[in-house]
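Missing here: one protein chain of the complex. Every other protein chain is in place.
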Amino acid sequence: MIYSNVFEDPNKFSFDIQSLGKCSVDSPVRGRQFIEDDEEISFPSQVKNINILQKKAEKFPAFQKAGPRKKIFHDPAWSHAAIITCGGLCPGLNNVIKGLVNVLYYDYNVKSIFGVRYGYQGLVPKYGYSPLHLNPEVVDSIHAVGGTILGSSRGNQGEVEMVDTLDRMNINLLFCIGGDGTLRGASDIVTEITRRKRAISVIGIPKTIDNDLSFIEKTFGYETAVHSSFEIITSAHNEAIGAYNGIGIVKLMGRDSGFIAASASLSNSAVDFCLVPEVDFTLDGENGLFRALERKLDKFHHAVIVVAEGAGQNLFKGLETRKDASGNILKNDIGVFLKDEISSYFKRIGKESSVKYFDPSYIIRSVAAISSDSIFCYLLAENAVHAGMAGKTNMVIGHWNNYFTHVPISLATHERRKIDLDGALWKGVLSSTRQNDYFSV
Amino acid sequence: MIYSNVFEDPNKFSFDIQSLGKCSVDSPVRGRQFIEDDEEISFPSQVKNINILQKKAEKFPAFQKAGPRKKIFHDPAWSHAAIITCGGLCPGLNNVIKGLVNVLYYDYNVKSIFGVRYGYQGLVPKYGYSPLHLNPEVVDSIHAVGGTILGSSRGNQGEVEMVDTLDRMNINLLFCIGGDGTLRGASDIVTEITRRKRAISVIGIPKTIDNDLSFIEKTFGYETAVHSSFEIITSAHNEAIGAYNGIGIVKLMGRDSGFIAASASLSNSAVDFCLVPEVDFTLDGENGLFRALERKLDKFHHAVIVVAEGAGQNLFKGLETRKDASGNILKNDIGVFLKDEISSYFKRIGKESSVKYFDPSYIIRSVAAISSDSIFCYLLAENAVHAGMAGKTNMVIGHWNNYFTHVPISLATHERRKIDLDGALWKGVLSSTRQNDYFSV
Amino acid sequence: MIYSNVFEDPNKFSFDIQSLGKCSVDSPVRGRQFIEDDEEISFPSQVKNINILQKKAEKFPAFQKAGPRKKIFHDPAWSHAAIITCGGLCPGLNNVIKGLVNVLYYDYNVKSIFGVRYGYQGLVPKYGYSPLHLNPEVVDSIHAVGGTILGSSRGNQGEVEMVDTLDRMNINLLFCIGGDGTLRGASDIVTEITRRKRAISVIGIPKTIDNDLSFIEKTFGYETAVHSSFEIITSAHNEAIGAYNGIGIVKLMGRDSGFIAASASLSNSAVDFCLVPEVDFTLDGENGLFRALERKLDKFHHAVIVVAEGAGQNLFKGLETRKDASGNILKNDIGVFLKDEISSYFKRIGKESSVKYFDPSYIIRSVAAISSDSIFCYLLAENAVHAGMAGKTNMVIGHWNNYFTHVPISLATHERRKIDLDGALWKGVLSSTRQNDYFSV
Partner (left out) sequence: MIYSNVFEDPNKFSFDIQSLGKCSVDSPVRGRQFIEDDEEISFPSQVKNINILQKKAEKFPAFQKAGPRKKIFHDPAWSHAAIITCGGLCPGLNNVIKGLVNVLYYDYNVKSIFGVRYGYQGLVPKYGYSPLHLNPEVVDSIHAVGGTILGSSRGNQGEVEMVDTLDRMNINLLFCIGGDGTLRGASDIVTEITRRKRAISVIGIPKTIDNDLSFIEKTFGYETAVHSSFEIITSAHNEAIGAYNGIGIVKLMGRDSGFIAASASLSNSAVDFCLVPEVDFTLDGENGLFRALERKLDKFHHAVIVVAEGAGQNLFKGLETRKDASGNILKNDIGVFLKDEISSYFKRIGKESSVKYFDPSYIIRSVAAISSDSIFCYLLAENAVHAGMAGKTNMVIGHWNNYFTHVPISLATHERRKIDLDGALWKGVLSSTRQNDYFSV
């Protein structure tokens, strides 16, 4: 992965509301070590020899460090915040909402907090969705519940109409929790805000259960998704064992990147084959999946396949592409496809087999966050509030080398992060599943 | 429900190996109160006024009480037992296997116990499945795992060939864990055994996750299935709340009887509509599901539907019937059908809606049993061993009025038990969901 | 168990508000089969040969069947209900509260429902606890949470003062959820009400996690407690295995009856010794626990002991008795005692051992109810409302032979139910633990 070109003009990622005034308000945050804007987190830790690279770099590329600023831009007494959740469910949404509300309310004394209903639709009058009034009491126990109390929707709305609403409601802090499409929509809102010269901060909290954002090591909900996949895989394993040549197929989230599938496979050693978008495979022939599976069954009489939803798209070549309301390219359903094709294959060669198919997507997306995600959500939310109050905009809160960072939206949505096929995760999957022993005997 | 006619000739339900000798062996079971064959559990407790009825009955119909007998038929020293699991997975299969093995081994000193692989196929040589040798060590920790360590298969096999195998292996105790089809297969085996005058006891342990056997109040796995459904319904609820006019549809097990759907709905009050095979419904019109759902959404903007797989089959009138390998009539998929039809309806009337569909069948069937089922499985297994050692045959272990009973296979498979629509369970569902308020406004 | 003498004068258990008027109000409950007061559930199903007994009985002793009555006593339009929870936490309390509120509100249109705070203290002005106003919205999601939203307290309060409060608040329906002491307190309240000739129904919902009420087969929370004990026992097993001669001791609830300990032991076969109040044991000597444990360790090098809190009280002979605020006799702590004594024993005889002690009482009592308990709680609550509206009083809702029943408080609190040492549960425990093999080698 080469990131160098995105840094050609670092100024294009500036994200302070600079032209509208200085940060002149004393932060009401107590007992904290304040962060300076020039504190940086260097990013290229993945490159092979960090010392050598650093010596080469004239100006060391880095992220601004997140955290409370001593002087803030928005006066808490005059602030009105809005929170919005967009796209599909992801464990931790309610934790982020709760964190935002509590930090705004208690740390910054911002008491006017609106919960926009049903994603960007809630900012468009024609839908007629009244916002919720949020405060610590309203959000007190929502962390224990999956989903989002605000509701969500897919797809963007016209930025002019949405900024009209922000204007009308005097919102000066907008927190957008969502994925690629949502964040691009947030950028469009910033453009319109900038055109109108409004002092409105727009802060994104990146939400992708697939954990596939660039320059952000971990996104919330991902660990919970892996954890929830564990028992589904165990179920598939039990079903596979329960029939002669039983085959359990579990389709997991992962449109472009197989992080969930790979991590789930590494955490539950019942998995025999892990198929991810990063690695193409064929079905037929000596090196194809059919023969690999057959070899496994001949030896053990049961097998479990975990397949990311975006895997094997090369097998659908020639079919037309479709998109969902958020503009995501709709993947052909590899799970159902594999189920049908594998059944056919074994029927064709006259070997008994029994395929059970698991598609737990909604079940996983809607559970409550596990503890590590809860903590991560809280800290994401906290840093989002700090950034917003300090007058940052057009950025998301990222996480890099154990620090929370400010990442320009354009950078975060620049490209999808992929599994490093030479890295520990994928090598661990290969070592744990031993799948290559069966693909290439 | 009137059961009277099935008792016209009670002798047709006799199930002792009578012609082959007496129970002349002293039971090795220690420290137990032995049960006499004439101890009975009366069955018609559901009728309105039990006292009046009992006075009317000349001969009071009843089940033989299960439990250890003082004198047993099979000599433990010469006994060889076989255990077989058939049909789809059900929580508790491994618990039953473990219970059978431990009671045979420890209480009766039967040390030769075979685990037949992959259902009735394991008794047919052409499949070539060698049986497992079972003992307490092998089964020590299987209770914590879902599925069946023996494997299973659907459908019956030729009884002549299967009894040949029993003969060849000197099996005198066969424990069949399975549903309707399996039990009918067991009856065919008994017929062949009787023809050959072999002293082989065939004892069934009824397995139906749907809890729909006649004369048997509760079957194992059912409570676990209800328990596992709880969190799936919560997920559906979270998904429903997460979208404007969000609709979560959860299809649960229940081919002919809606016990799981009803109990799951009563245990998780997130459910708005519970649809079961016992209650027909229509889609269109003022009293149809579409309008009922619309009324609910107009008021709350989200709804959860739980539908048993056998519900709404009247909606498929005119389509041809299909059967699976076990001879069960394949139901048309009401879940997918509802999902498509409901989406179409709201598109048609121009109302936004978002349908999320959950089909957790395999996930639920393959989990480990919860504690109450574990206990139930152990006691079922224990009583099955007592019955087998005492020379009973052609029967299953039932449960009635808090007692374990001996139920002739022909009686247990006589008809499917249904939800009593005037009983506490269904009335509780109606009271909890308040669905009739929306069907008939 | 011989119950005959308590039925000598069945009239002493009458529990209708008879002297104050007839049930003259038409029930607003729709779509239900109404129950007549003379429908009965016979109780002695545990006796050996039910048919013979029934022929002998002139008047068959029985319970009144619970359920909605066609004519009710209290006019819903004028009704004010109060709900109270007393004593220690028990899984399902919130489910019962929710059920009561929903059935009162929706089925009977009783909209004035008070939640009395902190048990009987909430009926005494000096504590100054204002009641909560309850309605379906307030209780909507409490079923997913353990504990009681009303709070609780131990011990009774003066009945005169409490009835003064009921009078002042115009309460005509009081639902008391609690154990022995609470129910006796409820009886005292009824006495005071009767003295004042007030038309106030007092209905108890029996709460004993120990499942030890007479004439009531199952109490709510019990199955959840058994289920929650499962993983604690697994932890104890892991700790026991994790050390040479490792001993895990788990103390479970059960002051006078060992139902939880026995069921938990039967459901988790990791248990080697199950000690209950119903079976005395000694520590020293060839037949004592020390030697039994030593034999087990010599063979397997680890052991798990489950002990009910009321077990082994004979070992404390000579010590003075203490009582808690509810008047329950405080048991000497058998768990800590065993832990210390067993450690000492092995030190004394010079054998290495490592004792780990688990006392999960509060952890178990405060969890949310599992599905089977949720359903049971709902049905208990529903029947309690039916009874209260029909003008019953001084009774609790029981469960017998799969029916809900009306049980006079005096009968329910008559004596503690015990494990039948000849029954399936205890015999199953002995068979599963094989503990007697080690006690008497």
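When the chains are written out, they are named A, B and C in that same order, and each has its own residue count from 1.
FYI, a contact is a pair of C-beta atoms (placed from the backbone, for glycine too) under 8 Å apart; a residue touches a chain by one contact, two chains touch by 3 or more.
On a predicted model such as this, the values are computed, not experimentally measured, just so you know.
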(message) With the missing chain put back, one of A:K22, A:R195 or A:K427 would touch it. Which one?
(response) A:K427
(request) Check the options C:Y129, C:F273 or C:F376 and report the residue that touches the missing chain. (result) C:Y129
(request) Please pick, from C:S235, C:T282 or C:N436, the residue that touches the omitted chain in the full complex. (result) C:S235
(message) Just to verify: which one of C:I149, C:M169, C:A199 or C:L315 makes contact with the chain not shown?
(response) C:I149
(request) Identify the residues of chain A touching the omitted chain, counting contacts across the whole complex. (result) 31-33, 39-42, 45, 48-51, 54, 60, 62, 67, 98, 102-103, 106-107, 140, 143-144, 217, 223, 226-227, 229-230, 234, 263-264, 266-269, 370-372, 374-375, 378-379, 382, 401-404, 422, 424-425, 427-428, 430-432, 434, 436
(message) In the complete complex, the non-displayed chain touches which residues of chain C?
(response) 89, 117-118, 121, 127, 129, 145-149, 151-153, 231-232, 234-239, 241-244, 246, 356-360, 362-363, 365-367
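Note that only the chains that are shown with their structure count from here on.
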(message) Quick check: which two chains are joined by the most contacting C-beta pairs?
(response) B-C
(request) By CA centroids, point me to the most central chain in this structure. (result) B
(request) Could you please state the distance in Å, as a whole number, between where the Cα atoms of chain A are centred and where those of chain B are centred? (result) 42
(request) Identify all positions of chain A at which a residue touches two or more other chains, and write them in rising order. (result) 145
